[in-house]
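Read the structure below first, then the notes.
A protein chain is absent from this complex, but the other protein chains hold their places.
Here the chain labels run A, B and C in written order, and each chain numbers its own residues starting at 1.
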Amino acid sequence: MDNLLWLIPGFPLVGFLILTLAGKNMSRLARGLTGAGSICLSAIVVLIVGWNFLINPPAAGNYTQTLWTWFEIANFKPTITLYLDGLSLVFVFVITFIAALIHIYSIAFMAEEADDARFFASMNLFVFCMLILVLASNLLLLYLGWEGVGLCSYLLIGFWYQKSENGYAARKAFIITRVGDTAMAIGLFILVYQFGTLDIVAISHSAPEMWQAGSKIATLCALLLLAGGLGKSAQLPLQTWLPDAMAGPSPVSALIHAATMVTAGVYLIARMHVIFQLSPVTQMIIAIIGAATLIIAGLSAIVQYDIKRVLAYSTMSQIGYMFLALGVGAWSAAVFHFMIHAFFKALLFLAAGAIIEALHHEHNMFKMGGLKKSLPVIFWTFLIGSASLAALPLITAGFYSKDQILWYSWASDGGSPLLWFTALLGAFITAAYTTRMMLITFWGEAKTHLGMRPGKLMTIPLLILAVFSLVAGFIELPHNFGHVQLFSEITEKVLPGTNIRAAVSGEFIYQIIAVLTTLAGIYTAYILYYRKPMIIINLKHSKSALGLYQFLLSGWRFDKLYDTVFVRPIVYLANLNKDDVIDKFYQGITWLTGRAYRALSFTQSGSLRWYVMGLLIGAIFILTIQIIL
Amino acid sequence: MILIYLIGILTFGSALTLLSGQLNKGLPKWFALLTLLSGFVVLLVFWISNYKEVSLQSTNTWITEYYHNWIPAFGISFHLAMDGLSLLMLLLTFFMGILAVLCSWTEIIERVSFYYFNLLWILAGITGVFIAMDLFLFYFFWEVMLIPMYFLIGIWGSANREYAAYKFFIFTQASGLLMFLSILALYFIHGQNTGIYTFDYFDLLGTQVSPTVAFWLMLGFLIAFAVKLPVVPFHSWLPDAHTEAPTAGSLILAGLLLKTGAYGILRFVLPLFPRASIEIAPWAILLGVIGIIYGAILAYSQTDLKRLIAYTSVSHMGFVMLGIFSFNEFAFQGVVMQLITHAISTGALFLLAGMLKERLHTRDINQMGGLWTSMPKMGVIAMVFVMASLGLPGLGNFVAEFLILLGGFKVHVVLTSIAALGLVFSAMYALRIMQKVFLGPNVNLETAFSAKTDLPDFSLRELLVMGSLSICILWLGLNPQPIIDTVKPMINGLQEIYASPIITQNVK
Amino acid sequence: MLSADDFLVLSPIILLAASSVVVMLLISLKLSHRMIQVCSLILFAVSFASLFFIQNLLPYYVEPLLVIDRFSVFIMGLIIFSGMVVSVFSYIYFEEKEESPKEYYVLLFLCTLGACILAISENFISLFLGLEILTVGLYALIAYLRGRHHNIEAGTKYLILAAFSSSFLLFGMALMYLQTGGMEFSSIASSLRKELELPPLFLTGFGMLLVGLGFKLAVVPFHMWTADVYQGAPTPVTAFIASASKAAVLAVLFRFLLQIDGFRFKLILLIIICIAVASMLIGNILSLQQRNVKRILAYSSIAHLGYLMVAFLPGNEMSIRAVSFYLTAYVITTLTAFGIMIVLSAKDDDAEDIESYRGLFWQRPELACILTASLLSLAGIPLTAGFVGKFYILASGVAAGFWVIALILVLSSVIGLYYYLRIITTMFSGTKPSVTTEARQHPFYYMLSLMVLSGLTILIVWFGVSPAGLMHFVNDFGLT
Partner (left out) sequence: MNSLIPIDMVILLAAILFVMGIAGVVIRKNIIFMLLSVEIMLNASALAFIAAGAKWGQPEGQVMFIFILVMAAAEVSIGLALILQIYHQHKSLDIDILKEMKG
């Protein structure tokens, strides 16, 4: 099986190459088939490999395939090696599976688009990069994928490049994530000098021996890696790019900004958990960042009117949950939530895309409404996705994954009541904004004329995803409720188990509280947005409420802050110095010699008497020197 | 023999182009192309056939050598030699030369034969610089390449060409003369110490110079190379020269001329004055880092496309400075990689700028926009090189910058971390190129160039040029090992100098 | 009394003197300009050739006035060569001006003679004689086209200033004579040998001598006449002033300084340094934005003489070689540059304005290339003799430890680059609508001039690429 690994990223790469080089000369159908087909092939390979992996677990616990040595300098020898273990298997599976569905969906979605070759090429390249990211056996190769997905994200956010805003959104995403990446690169330097290698297994192996838990170097390293993760995963303080990234086509949002790329940070931290474990401080920071992000993003989601922005903030918030889980040491829970989130968030985005498409590119929820009847398939699938997002108890997958996180945020070593309470508050908010979104979009009266209805190519992926959003949770049930641990069996060889604090008990009570919170959230939204909408409307007259609204709508004014603190000064300085102040120095020299020329040239007056005087002065000068000295 | 052949064929070819121009206007470019192709093929064959020897030997770094007396009265000889670094630089020289000819194919319509004559002369000078092992000869070649470059900018450049040409020439000449003084001093010091007056590099290597004097001599060399490289604050000739030069001129400036500066530091400054180099290293690194950030910020603010690209060179060459003065294998290897990859990526960007200029008759990015629609192929290629420029992994520049930063990190954590910020700034300027030129609405374009709504995409020739460059940059990004192996013996040599305790201790 | 060997060794001088008489006689025969030109060319050639016959007798002293060693023969060679080249160029120039310049050749021979005597003199008397033969001849030559304002103005300026400075020279010589009791360099040297410090009287005298010779060399602060005279004089005469006259005066000054071992004395060294530095800087700055090419070359000659003074400083064998080499390069290059100007000048236009060179490369590429080569050589760019010359000077300066001076030389030559490049740029820029090639009025002489120019250019490049031969030759020069 080892030697099949290269096929997994190989197919998307081939697809990308074909579409880039020959895309213009192919028929629309061929382009779509190439784009979607390559991913499907890749997904099939994943299924085969994954099946084998699960049925006949390899002795080493992983499949490894070395393709070639990237370079070799002074015993530092990063290789192009693919490495598959339980953790990467989960990611590879989610990526290829969801990507395949999204690609199929896109064939229909992009049917009107002239430049679909570019779209599919970028999407394929993205999948390739993401697969490299999760399959990389060393951090340098991971970094390649890491930056590669950044590039693809840039390409796809700016896919409709004719509108400048899209381009700027793409640029913002790239640059902000680059800030994190740069910190991460510095982290890599430290790792190279500490361990002499960037091989993940080797580092994980020797880190506990070389570093003491809580040592400065471990913390530094962990923080730098974390910075990379924060950028990619849109967590505080590098989160501002994600809402703008919704400028891209909806499948892109589904694939990149919900299901896969933004979870790269989660992957990185899970992958390098050994280092993070050595730095409890960093873990605490991760937990706090996760908690803060989930609240901040959740509150922002409540007031958004653009359906995709709601989903974007919700993504941030959900990744906040994953970070929280990572922070408290619930590694497996984080990854599990990643998987479930990928299903329902992809579903939500695709469905939202279908709605937007059907309503002539209308993003504003308040101009939708009443779609329950007109778009039944979309409605039901969207409802399932929403339920899963809101973690509707028992029947949805989202419930099971979020429940774990909630529990661990209380009970694990790193957990604390405060974190738990934040998470709980988050759950409430999540339920609230999800309900709000559902109500505004599907109930009420239709406000926009319906255009094209989604075809089968679009609805079938939705249905599949909906099924997964419901049932995927059952592979991992709490031990007091079914106790299914299929999922953690996959990851347990890679990720350490979660330590439970000695003093806690009564998991059941916490689950009940969580359930009640969710229901409370749903009910609150139901009251406010359906039963008694006047409350909201009245609130809008209050100045402070309006201010709060604006504040939340803008995502807590982070954009404004960064704009004032970083962007404007730099741009101002850059424009101030456009002509290069150093050049002025050289121009000054030129000017001086020019002056000297004019002054000297003045002495060449042409007057003979003056020349005689000059000669005389020269003579006197020489004689004087001689006499004085 | 290959060394003589290379210089010979270039001078011979240049004469041929000049003469053939009298017969037919179309001939010179073919002769120029043939000359360069033959040189390139010979070099390539030489590399491949000697690859094992080159990369595996660790003691004798020199592959081939040629010696002939020139001015015996002064101990000046026509001494050429080639090691891995020279070999790579020569390959680059001929490769860039071919591209330069190809990109001038339709751009140059006036005074064709003289143009190619100059082009080949520049390349001859550069070739000489990369293989001269006699300091006098080195300086000789160093200067030889200036005059034709001066003509290239001054005659075929754009509006402000004369100013740019002066500036280029005077900057390089002034700094070159300082180096010349240092060379002379070294010559006499060596002569007085040993009684043997010679300019030969190998003889001068072990010259005993008192630390103070060595410092000043080193500074003479360093300034010459720093101007060429260019290091802030000696960079101000570069934007003007790049901007005004014809496309091939910018290509050669960015691709080759700047590299001679780095080559000079690696070949001469470091081995000749190890202690002084260690002394100056913190300052040199500081300048390098300033260059990285300063160049990037300046690049960001430019509106003239070529000027923008020119400032990115300043930024990229800051990395070279950082790498060279970090004195370890990672950094050295990174520097060599950076030389090659920067030549390719920035060269490609200049080519693109030239092609855009040819089509739009402007370099102002404010007047461009949305060109992807009409020229998607160009857009894709531009994306590749813009990404290379910002150091995207998988493309050559990443390997180079990563290694440099890695090497620098060992020596100077804080400065290297600041340098790493350059990665963010590079994203700023690089994406600005994409945004302003290829993305965005093409409203401006239609109004400004309404006559030319239908812009032609790449021609076959252009596609060939840009395609080969793309393949190169990708190959360098994914499998740079041949490059690394080839320069390894040379870098090992440098390493040994800087690892020896005598040198490192005496500084402290 | 003069012996047979004396005669033989002095044959170049005698030949030159005789030539002037012969030409005078020929003029009286009413021969055409062309005939006279050809005759004088042959006579120059004969004088030049005679230099080769005296090689075996060197060094030779014609007591008490003259000394003929390899160095002085070399300088004589340069002078006669310059005279010969100038005489070739003269034909076109004066024919264009439609003046009958037959007496011109007489004066040219006399000037050459004076310069040669200067080059071999070893005594104040012969120095004075040589200098005055040269100068008086030059008065007439400069003002030769007497109908033209500029010529007369230049002549007058030169006359007054030269006489003025000559009197300084004479007074200085008188003072030195008063101090030392000898006019021969060697006897002055022997009387000075005992002194550790220079006696004030001698110093004053030396200072005044420097005024006189410095004027002829046109070094700062005695440089002001240069541009006006260069501009005003007929271009061939300018070429002669710039080459032969400078070479001769330089040689004699150098010989004097070496003989009395003047560089022992810090004071003399200091003065020379001051003059050199000032000349380099001011000369280069003055030509910076100058638009008249003749004046540019004038100012640049100031700078070049400054460089040559730097070569003096070490006062050893290296100095002689450096001076000889640089002087050769400089003479050849200057002749080339002025040669181009002559070829380009028309009846009323001396091709002085830099604008008249615009687009020259595209109209007459051969001339433009030659001028480019010479300008690059003046700027000291490799592949030209000027580069090796500058290398030589820097080498001798650095070898003797004159660091700061070398640095100033370098910096000032950078300033110099600008205006050389400016001329070159002008030649290569723009395109005048190509003038229909009018038939050359003097095809033979045009071709001849062109051949001479090409020859000179080849020399420039040859000495630049393969200077070993000339260096070898120059390296034999020792202190006498």
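Keep this in mind: a residue touches a chain if its C-beta (ideal position, glycine included) is under 8 Å from a C-beta of that chain, and two chains touch if they have at least 3 such contacts.
Worth saying up front: this structure is predicted, and the values here are computed from it rather than measured.
Asker: Checking the contacts here: which visible chains does the omitted one touch?
Answerer: A, C
Asker: Thinking of the whole complex, not just what is shown, which of C:V22, C:L58, C:I152 or C:A468 touches the missing chain?
Answerer: The missing chain is touched by C:I152.
Asker: I'm checking contacts with the chain that's been left out. Which of C:L41, C:L118 or C:L175 qualifies?
Answerer: C:L175
Asker: May I ask you to list the residues on chain C that touch the chain which is not drawn?
Answerer: 124-125, 128-129, 132, 136, 139-140, 143, 146, 149-150, 152-157, 159-160, 163-164, 166-168, 170-171, 173-175, 177-178, 181, 183, 227-228, 231-232, 290, 292, 295
Asker: Where does chain A touch the missing chain, residue by residue?
Answerer: Here the touching residues of chain A are 601, 604-609, 612-613, 616.
Just so we're on the same page, only the chains that are shown with their structure count from here on.
Asker: Between chain A and chain C, what is the separation of their C-alpha centroids in Å?
Answerer: Using C-alpha averages as centres, the distance is 78 Å.
Asker: So the centre of each chain is just the mean of its C-alpha atoms; given that, what is the distance between chain A and chain B in Å?
Answerer: Spacing between the chain centres: roughly 38 Å.
Asker: Quick one: report the Å distance separating chain B from chain C, using the average Cα coordinate of each chain.
Answerer: Chain centres of chain B and chain C, defined by C-alpha means, are spaced 43 Å apart.
Asker: For the complex, give me every residue of chain A touching chain B.
Answerer: 20, 24, 68-74, 76, 80, 115, 118, 140, 143-144, 146-148, 151, 154-155, 158, 161-164, 166-168, 170-171, 174-175, 178-179, 181-182, 185-186, 189-190, 192-193, 570-571, 573-575, 577-578, 580, 582-583, 585-586
Asker: With touch defined as at the start, can you tell me which chain B residues reach chain C in the complex?
Answerer: Spelled out, the residues of chain B in touch with chain C are 69-74, 111, 136, 139-141, 143-144, 146-147, 150-151, 154-155, 162, 165-166, 169-170, 173-174, 177-178, 180-181, 184-185, 187-188.
Asker: Which residues of chain C touch chain A once you look at their complex with the stated criterion?
Answerer: The touching residues are 156-157, 160-161, 164-165, 168, 200, 203-204, 206-208, 210-211, 214-215, 220-222, 224-225, 227-228, 266-267, 270-271, 274, 282, 285-286, 288-290, 415.
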